[in-house]
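Have a look at this one.
Excluded from the complex is one protein chain; the other protein chains are retained at their positions.
A and B label the chains in the order they appear, each numbered from 1.
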Amino acid sequence: MSENLTSALPNAEFAGFVALREAGLQGMITLRGDLGSKALSKALSEATGCALPAQRKITTKGDHALAWMSPDELLILCPHDKAPKLVVTLSKALSGEFATLANVSDARAVFQISGPGWRDALAKISPVDFSTLAPGDLRRTRAAQVAAAILVDGPEEVRVICFRSVAQYMFDLLKTATAPGSEPMLYR
Amino acid sequence: MLLLTCPCCGVTAEETEFAPGGEAHLKRFGPGSADEDYESYMFNRKNPRGVHFERWRHAYGCGKWFLAARDTITLEVFGTYPAQTTEPPAEIVEKIKDRRPDWEGYA
Partner (left out) sequence: MSHRLAQGGRLIDRSTPREFTFNGKHMSGFAGDTLAASLLANDQTLLGRSFKYHRPRGVVAAGAEEPNALVGLGKGDRFEPNQRATTTELFDGLVAESQNHWPSLDFDVLALNNLVPQFLTAGFYYKTFLQPRAFWKHVYEPIIRRSAGLGKAPSEKARDPDRYEQIYGFCDVLVIGGGIAGLQAALTAAQAGARVALWEQTAHWGGRAPVDDVEIDGKPADDWIKATVETLDSMENVQLRLRCMGVGVHDHGYVLGYERLTDHTPDSDAPRHRLWRMRAGQIITATGAIERPLSFAGNDVPGVMLASAMRDYVVNYAVAPGRDVVVVTNNDDAYRTAIALRKAGIGVLAVVDARAEATGALPEAAREQGIRVLTGKGIRKVKGGKRVTGVEICRIDSKGTAHTEVFSCDAVAMSGGWSPVVHLWSHCGGKLTWDEAGSYFRPDPDRPPLGHDGKGFVRICGAADGEMGGVLVNAHDAGKNAAEAAGFKSKSKKPAQDSVTPEAPMEPVWMMPRKAEYDLRMKMWLDFQNDVKVSDVQLAAREGYQSVEHTKRYTTLGMATDQGKLSNINGLAILSDALGQPIPATGTTTFRPPYTPISIGAIAGEARGPIFQPLRRSPLHDWHAANGADWEPVGQWRRPYTYRRAGETRDQAVNREVKNARENVALLDASTLGKILVAGPDAGRFMDMLYTNMMSSLKPGKCRYGLMCNENGFLMDDGVVARIDEQSFLVHTTSGGADHVHGWMEDWLQCEWWDWKVHTVNLTEQFAQIAVVGPKARALLDRLGGMDLSPEALPFMEWCEGQLGSFDARVFRISFSGELSFEIAVPASQGRAFWDRLMQEGADMGIMPYGTEALHILRAEKGFIMIGDETDGTVIPQDLGLNWAISKKKEDFLGKRGMEREAMTDPLRWKLVGLETLDGSVLPHGALAVRPGKNANGQTITEGRVTSTYYSATLGRGIAMGLVERGPERTGEELVFAGEGDKRIKTRIVDPVIYDKEGAKQNV
């Protein structure tokens, strides 16, 4: 099916002291397995073009990316419509391995934050020292009362990923945190 | 509020990223075990004043369980280490002995 697909919060956006928008449908695959396995990194490299990321890092190639989630888990990012096929491809390539793949594209919501004040915005909801994060970093943490993964895409671009069911909460939370007039001027 | 370092993902974070899991290194007693063993596994906890080994999960982070050696009075954290062990590793024990010469050791 390719029509009438809905992301968690279609077209949600807000102009605060940073720009905020829901990023739409994003292909996501959970891969659990031995990240030290050569077969695994080879299969990933062939299927996505991305090198295996180091701890808490993201590697990117074109519209594919690999994000380090835990010592035995990666999140594979790809175009939404490519995810089912990529699961099949990788499952075949890893058939001899103890590895588990699952398409989780629809289980999550992705928000894009753009602007120099992203650290100031996120500092209000996450107990993280954002001066330690640079492009290519990933940090899983708490955003107020829900779990979140923060992907630093560029100096002024980050994505925040949360569970789909709390997309509205996350959007409202980010709106509140980035409301004009509330710039904390913490990271400068 | 504690600061803990997750040995699984390397993040040092505040307590609110973690979920506590009680005493570490419990031995499970299953079907057929003696009542005393089962009771001790289920209900009897050391709850010491001082050196303590406990379970934590990086619930809002990498999701992994790990273990921490901590002083329950001063809240000093001697170290954190992977959950896949049945007793405190030697280097943690050394560290504790260094900081607490009177400690009776892990039993």
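One rule holds for everything that comes next: a contact is a pair of C-beta atoms (placed from the backbone, for glycine too) under 8 Å apart; a residue touches a chain by one contact, two chains touch by 3 or more.
As the structure is a prediction and not an experimental result, all values here were calculated from the model.
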Missing chain: touched chains present in the view: A, B
Footprint left on chain B by the chain that the document does not show: 1-3, 14, 21, 28-33, 35, 38, 41-42, 55, 57, 59, 63-65, 71, 74-77, 83-84, 99
Where the unshown chain meets chain A, residue by residue: 1, 3-7, 25, 30, 32-33, 72, 80, 84, 98-100, 102-108, 123-129, 131, 144-146, 163-169, 172-173, 176-177, 179-182, 184, 186, 188
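Just so it is clear, only the chains that are shown with their structure count from here on.
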Residue ranges of chain B touching chain A (in the complex, touch as defined): 8-11, 13-14, 16-17, 59-64
Complex contact set, residues of chain A against chain B: 55-56, 69-71, 73, 127-128, 139-142, 147
